[in-house]
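Dropping a structure here in structure tokens format, bear with me for questions.
Note that this complex is displayed minus one protein chain, with the remaining chains in position.
And then chain A:
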Amino acid sequence: MPGLTKPLQPPTGSALAAEPVITVRGVTKTFGETTALKNASLTVARGEIVVLLGLSGSGKSTLLRHLDGLDRPDTGTVTVLGATVSRLTGRPLRALRGRVGFVFQQFELVGPLTVLENVLTGALFRVRGPRLGLWGYRRELKLAALGHLERVGLLAHAYQRADTLSGGQQQRVGIARALMQNPDILLADEPVASLDPESSAQVMALIREIAIDSDLTVVCSLHQVDLALSWGDRIVGLRHGEVVLDTSTQGLSKQNVMEIYGRVTTSTGELDAIETEIGTVEQNEPEEPVEPDEPDEQDELDLQTFASARDNRR
């Protein structure tokens, strides 16, 4: 396999012929002592479905966050939909973010709000000023939101509180919220890492279906090799913030991927780690720039917060 002997080479095939919607050139990003991205480059063409594959801490989340302007590179450039993300601020940045949907590992729905309100928050970049409650949104936005909810199969739950749904359902609301943006690009950061296998399969199938239906460009980070192989069109492997693999999934087997990781892995300990990782079907892995899984419980009142010493430690 010629593509595999030189993992750093961009993939060959029809995808390259199309115009690139995402171009990452030589991006390096450090958080204090740790280097999250090291001279990472990536080009994604319109309509591609790309999987970012790597262990936790390999820089997948950081790369995704750069694509939406949530993080800024130390060096290098990120161009998305023709705009240099790292140079944008204010309204142009928000306009770009509006065209890029983002699906989170922890769903990140506003728990006390209804499902419908959560979907509508995806339209915020299109309206001026803050919105409190449902009555703040125009009727056509509400109809569109209901349409997206039907698309993800949750129409019946439109007026239910978001935090009463199961994990799989919440992630589908998250997808509907991203669709509400009418995005050109959909980014998904470990969308199924917090879900059981059955919900995972549902959610991944839904994302792919929607991507093909709506002609979306998708970049999705995953850590399960099996899933990445069967789901994506193209795999970009990251290790310690470096792109070590970039190839089409066609004709690629798990064995091939293992070989590649084996080739670039320096110590046997790391190899073991990769094998363990690959062997794991489902694992909840927080990456360092992303907040760890917060306990959902928002304490009810009150005096307790007052007593909490947290503030004094700040």
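Please note the rule applied: a contact is a pair of C-beta atoms (placed from the backbone, for glycine too) under 8 Å apart; a residue touches a chain by one contact, two chains touch by 3 or more; residues count from 1.
Methods note: contacts and distances are computed from a predicted model.
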UniProt protein name of the chain not shown, from "Prolyl oligopeptidase family serine peptidase", "Cardiolipin synthase N-terminal domain-containing protein", "Cell division protein FtsX" or "ABC transporter permease subunit": "ABC transporter permease subunit"
Residue in contact with the excluded chain [from A:P20, A:G57, A:P73 or A:G122]: A:G122
For chain A, residues in touch with the removed chain: 68, 70, 93-98, 100-102, 104, 106-113, 117, 121-122, 124-125, 129-132, 134, 140-144, 146-151, 155-156, 158-159, 174, 177-178, 180-182, 213-215, 291, 294, 296, 298-313
